[in-house]
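Let me begin by handing over the structure; questions about it come next.
Only one protein chain is missing from this complex, and each of the others stays in its spot.
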Amino acid sequence: MNTLTYWFHKLGSPPTFHRIATRVEPWCLALALALGAIGLYGGFVLAPRDYQQGDAYRIIFVHVPCAWMGLFAYAFMAVNAFIALVWRIKLNEVLAMASAPVGAAFTFVTLVTGSLWGKPMWGTWWTWDARLTSELFLLFLYFGVIGLHNAIEDRRQAARAASFLALVGVVNLPIVHFSVNWWNTLHQGSTVRLFGPSKIDASMLWPLLLMALATHIWFFASVLARARAGLIELDAGKDWVRKLAQDDAS
Amino acid sequence: MTPTRKRRLIIVSLVLAAVAVAATLIALTLGENTNYLYSPSEVHAGHVPADATFRLGGVVLENSVKRASDSLRVDFIVTDRFKEMPVQYTGILPDLFREGQSIVATGKMQGDHFAATQILAKHDETYMPPEVHDAIDKAKHAQAPLAGAAPEREQ
Partner (left out) sequence: MREFFEMGGYGSYVWASLAVFLTVMAVELWSARAQQRRQLAQVRDRMRRSAARSRNTP
């Protein structure tokens, strides 16, 4: 066995993962809070007004990072679900299920802030265009995964059934992302692009990217916290969990 | 990879591929119906059935907005820079409504004009401070006469 697979197996073992996650999580949280505070200050205080939308555009600094995270969390969940279904690795089942509530939270914030942005700018809280509809569908997919996971008694079977739903729902991801290009929508196209120049001034871009970084790190902190809980639940009878429970009580 | 894992990998991949194909087919069939709005050109070409409520999208033509002095009634022309469509609307307009702005009007045709029941403003994906926008505008105006003058100088 080479070193890489050795570390892979070691990290994949619940007690090791739990120990590392416990140590990493507070740092992730602190870093996310610090970056988020700077990002929000930059976006809500330092960034200039928009030439067209005035100050209302500042909703972008929470709306867009949350929208990215809703998609990112789903992709993360789907990759783990795939590994969980094919290789039946306990850790990946737990990670897939841990990312669903976080992703749902981000998607929910995306929809609500989008609505708060739409009312003053577009003139409506909601409209059934392709982008908004597919984003709402994304939220329902998250609810479906969470619901299915809670509905089945056996925890590992529940995780695999919910993983299957998560994997099937992955077709919605490109629809959400490309809906503004494929169809005529009220929602505008992408502002920040990986390839080619972004259509946002540099003074507004840096707080946005900082917020994106902060929400990514926050996502991992939350997933680690939930994965720890999930591992404890699955390994409830094991010695390492009993020891942990005793240490926690004292 | 063990045979069981290989089998699971193939099954999961096949299911995923089947779902992707199904989704693509649905998206392609929906195609036209999912279009949120029609442009004035499409309306003139008869793509919209008569008496149907639909959304008209385009730019508010410059110097075309006429507001009634005694009511909330507004008359203006929506254009896609090829064809034009007169629009009539009574009600409160969104903050972004202005000449040269993209809008989406919901309503139906009434004779030769479009009677709107709702006006939504569309904004693009560009964000910049007002000063930058002014600077770009100024640069454009400075460029325009030069571009127009260039062919003349060649003669």
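When the chains are written out, they are named A and B in that same order, and each has its own residue count from 1.
Here is the rule we go by: a contact is a pair of C-beta atoms (placed from the backbone, for glycine too) under 8 Å apart; a residue touches a chain by one contact, two chains touch by 3 or more.
Everything numeric in this text was worked out from a predicted model, so none of it was measured.
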Displayed partners of the chain not shown (whole complex): A
Which of A:R88, A:K119, A:R156 or A:H177 contacts the chain that the document leaves out: A:K119
On subunit A, residues whose C-beta touches the chain left out of the figure: 29, 40, 44-45, 49, 54-56, 58-59, 62-63, 66, 101-102, 105, 108-109, 112-113, 116-117, 119-120, 218, 221-222, 225-226, 228-229, 232-233, 236, 241-242, 244-246, 248-249
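Note that only the chains that are shown with their structure count from here on.
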For subunit A paired with subunit B, centre-to-centre distance based on mean C-alpha positions, whole Å: 31
Of subunit B, residues touching subunit A in the complex: 5, 8-9, 12, 15-16, 19-20, 23, 27, 34-37, 57, 93-97, 104, 118-134
Footprint of subunit B on subunit A - complex, ascending: 48-53, 56-57, 60, 82, 85-87, 120-124, 127, 129-130, 167-168, 170-172, 175, 182-186, 188-191, 199-201, 203-204
